[in-house]
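For this depiction, one protein chain was excluded, whereas all remaining protein chains were kept in their positions.
Chains here go by letter, A and B, matching the order in which they are written, and residues are numbered from 1 within each.
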Amino acid sequence: MSIRPGTSTTLPTTGPFSPAAHLERMRSTAPLVQCITNHVVTNITANVLLAQGASPAMVDIPVEAGLFARIASGLLINLGTPTSEQRDAAREAAVAASEAGTPWVLDPVAIGALPVRTELARELVAMRPSVIRGNPSEILALAGAGAGGRGVDSVAGADDALEAARMLARTHGSIVAVSGAVDLVTDGERVARLANGTELLTLITGGGCALGATIAAYLSVAHDGDFFEATVAAVTNYTVAAEVAAGVVAEVAAEATRGAGPGSFAVAFIDALHALDAATVVDRAVRS
Amino acid sequence: MSIRPGTSTTLPTTGPFSPAAHLERMRSTAPLVQCITNHVVTNITANVLLAQGASPAMVDIPVEAGLFARIASGLLINLGTPTSEQRDAAREAAVAASEAGTPWVLDPVAIGALPVRTELARELVAMRPSVIRGNPSEILALAGAGAGGRGVDSVAGADDALEAARMLARTHGSIVAVSGAVDLVTDGERVARLANGTELLTLITGGGCALGATIAAYLSVAHDGDFFEATVAAVTNYTVAAEVAAGVVAEVAAEATRGAGPGSFAVAFIDALHALDAATVVDRAVRS
Partner (left out) sequence: MSIRPGTSTTLPTTGPFSPAAHLERMRSTAPLVQCITNHVVTNITANVLLAQGASPAMVDIPVEAGLFARIASGLLINLGTPTSEQRDAAREAAVAASEAGTPWVLDPVAIGALPVRTELARELVAMRPSVIRGNPSEILALAGAGAGGRGVDSVAGADDALEAARMLARTHGSIVAVSGAVDLVTDGERVARLANGTELLTLITGGGCALGATIAAYLSVAHDGDFFEATVAAVTNYTVAAEVAAGVVAEVAAEATRGAGPGSFAVAFIDALHALDAATVVDRAVRS
């Protein structure tokens, strides 16, 4: 596959780089994913990982966080509610992960206007995370090109953050994933546009945060160290499961002549992540 | 509408003060609601806000909490698990909200027998929260008229706390909302008795705490600065949605000949908050 810089890539539907192959490797290896994440989403994050066959470990206090990052299969650092202890834990875990070769994901939640997390995010990004995941506002803020959004919601579209994402990727040697109606993944040269998903995913808290943990899990089953394709696989499989769940919700609503919304979706999404198989991924995965 | 002090008011079913009009303003403005709340209910609180069209932001660490309270549409301070950092965050957020004119809600969870939160609640109430929300035991304890309940459960009925609530309202210029089988809302003069709801709401954790966040959201869409009617609207719409959800649970149980209880209710409640429309509110809202 010859790739021109900045050009959209095609999605491998078979072979070891495909989302389906990543899915099967995740199921068979049950990676141990350390999460230093915000207290709003710890529960759904753990359940999302368990549903996919990974093993969550929320080891987020100083001393332990660094030790654990050396043995974990992957690490997520999410800055959603960064208490003092979590900030120290994040720093030592990032150092340990880098030293031990543990792949790690930085999710710079709501940076920009909020100074404590913004300073920490800049410190951490300089440590070259394997992947940076955020919404467009967060990616723009991390690249120094925007003032951030309003909390976890973004005021920009994913494409508005594409150049910032590519710059971040090249500067820090990271893969950058930008959330949106179409998700973008880039390594600075390659750009994947992933068009699966459902708006319901934005109506439950943790929809983005748990994707960060999912990416950390998928990095541990990357083929040939290709974190770009592992991130593409994580986003693809996660958003395909979300689509399946949205279909279940619509079906329930139709059958039962009663409303079915984000509450039902959250349940169906965990079910769908657990039930997801390679055939469904191959059938539904879309790159635009 | 002429109002005699202490007399029950009637529920406006149309016009800008009505619950239905508040609902529509909330959907159209998507208020940004800062929550400094306990770690038991952060997830359901965020999902309850998202389902209603609001945007949750759990910004609860020192430095950031004060800054964010200046730009948030509304603020909730809930004392359920008040760590040292949250206490500092709560103090600075209350100051900032007061200075910036951001409406804010104080939920003095389980005060009375527990000294750390009780002292903080007394400090915060002196800063004149827009709304104080609690169960009867908490309102009695805050008014100095009771020793508090057992944890988050109340040992008194809402009417037992009516005089304490009116006193608190007059002293601090706050609206006071007291939870119970019939919910009370008072500004010290006006008293609304709101008779919607379901006992299932007491069987899921966060049923009361997430109402506090909902009130914070509704304050930002008050008409003519009337926080009394905004609080009435919040309680009414929230408890009407709970009734709808209880109906769904009963229907599932009947159809499927299997138990359906608080687990199903929690899911149906998020669905119902999301699906709630003005017609349902007008049809079902009850003041006793």
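We take it that a residue touches a chain if its C-beta (ideal position, glycine included) is under 8 Å from a C-beta of that chain, and two chains touch if they have at least 3 such contacts.
Computed from a predicted structure; not experimentally measured.
Enquirer: Which residue among B:100, B:126, B:181 or B:203 touches the omitted chain?
Expert: Touching the chain that is not displayed is residue B:203.
Enquirer: Of B:44, B:59, B:76 or B:97, which residue touches the hidden chain?
Expert: Within the whole complex, the residue contacting the unshown chain is B:44.
Enquirer: With the missing chain put back, which residues of chain B would touch it? List them for me.
Expert: Residues of chain B in contact with the hidden chain: 38-41, 43-44, 80-84, 110, 113-117, 150-153, 203-206, 256, 258-264, 266-267.
Enquirer: Which positions on chain A touch the chain that was left off?
Expert: 32, 39, 42-43, 46-47, 50-51, 55-61, 63-64, 67-68, 71, 83, 85, 244, 248, 251, 266-272, 274-275
Here, only the chains that are shown with their structure count from here on.
Enquirer: Taking each chain's centre as the mean position of its Cα atoms, how many Å separate chain A from chain B?
Expert: Computed value for the inter-centroid distance: 33 Å.
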